[in-house]
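Here we show just some of the chains, and they stay where they sit in the whole.
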Amino acid sequence: MKLGARNQLKGTVQQIKKGSIMCQITVELDPKGRMSSVCTLDSLKELGIKKGDKVRLIAKAVNVLVIKD
Amino acid sequence: MKLGARNQLKGTVQQIKKGSIMCQITVELDPKGRMSSVCTLDSLKELGIKKGDKVRLIAKAVNVLVIKD
Amino acid sequence: MKLGARNQLKGTVQQIKKGSIMCQITVELDPKGRMSSVCTLDSLKELGIKKGDKVRLIAKAVNVLVIKD
Amino acid sequence: MKLGARNQLKGTVQQIKKGSIMCQITVELDPKGRMSSVCTLDSLKELGIKKGDKVRLIAKAVNVLVIKD
């Protein structure tokens, strides 16, 4: 299976916080850093992930913002 | 200056490809990995970045997709 | 600090509604109009804003939709 | 016709720049400010807008980022 998005980061699920319709999945990136994804509880159920699972994070390039300090 | 987005990654600009209205900025992440951002040429001009510059990449959590292999 | 997004609007925080993982920040634009941003509670904490604070709102051009009546 | 997005700004089309598959529509906001939208040339054709036309700009709250200086 291939995706039309080359921005992929690997990591381990560190925390899953559930709201009433959405959830926040926090991932410890490999080798370092942290990133969160927000999706519906329906999608979380479909994913079937839990703390400690290895996952990939995808972000389309158009949704990435560059900042220069 | 603070941002309403905690998904931040640091890196170095590796390549800037210009189209007719958009551009693609490829960033070598620290310590490893690569990520691209697509924005308008207007924004690129505003940013004033060039190859080798240190930048931060931002992606709102709602625009990050989790994949489980 | 510079951003790769030229769509910037200034305004004053009018209301912050907190959900279980997300929050909605409503901003009174200067000189008129109103706009909302939805982000995680983590990002809100990072921002450290409260009612009455001056803020800027950013939206990447690709995420802006044009409508003709 | 009603939309599931309350972030609406009114303005006048100031410039339309065409690329090979995308275009950038720059809108002079009423009463002041400027905002750009990027969409496909197909969508531009569907919209049928030209310089001077009155339009509305829509951005979903989840795609709006708050910055505090």
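Every chain is named by a letter (A, B, C and D) in the order it is written, and numbering of its residues begins at 1.
Just so we're on the same page, contacts are C-beta pairs under 8 Å (C-beta built on N, C-alpha and C of every residue); 3 or more make two chains touch, one makes a residue touch a chain.
Here the structure is a predicted model, which is why all the values come from computation and not from measurement.
A.B. asks: Of the identical chains, 4 are shown; go ahead and state how many the full complex includes.
C.D. replies: 6
Basically, only the chains that are shown with their structure count from here on.
A.B. asks: Rounded to the nearest whole Å, what is the centre-to-centre distance of chain A and chain D, using the mean of the C-alpha atoms as each centre?
C.D. replies: Inter-chain centre distance comes to 29 Å.
A.B. asks: What is the distance in Å between the mean C-alpha positions of chain A and chain B?
C.D. replies: Between these chains, centre-to-centre, one finds 17 Å.
A.B. asks: Cα centroid separation between chain A and chain C, in whole Å?
C.D. replies: 23
A.B. asks: Could you list which residues of chain A touch at least two other chains?
C.D. replies: 24, 36, 38, 62-63, 65-69
A.B. asks: Can you name the residues of chain D that touch chain C in the complex?
C.D. replies: 3, 5-7, 9, 24-25, 27, 31-39, 47-49, 53-69
A.B. asks: Can you check the complex and tell me which residues of chain B touch chain D?
C.D. replies: These residues of chain B touch chain D: 1-5, 19-22, 40, 42, 58, 60, 62-63.
A.B. asks: Okay, in this complex, where on chain D does chain B touch?
C.D. replies: Interface residues on chain D, with respect to chain B: 17-20, 22-24, 36, 38, 62-63, 65-69.
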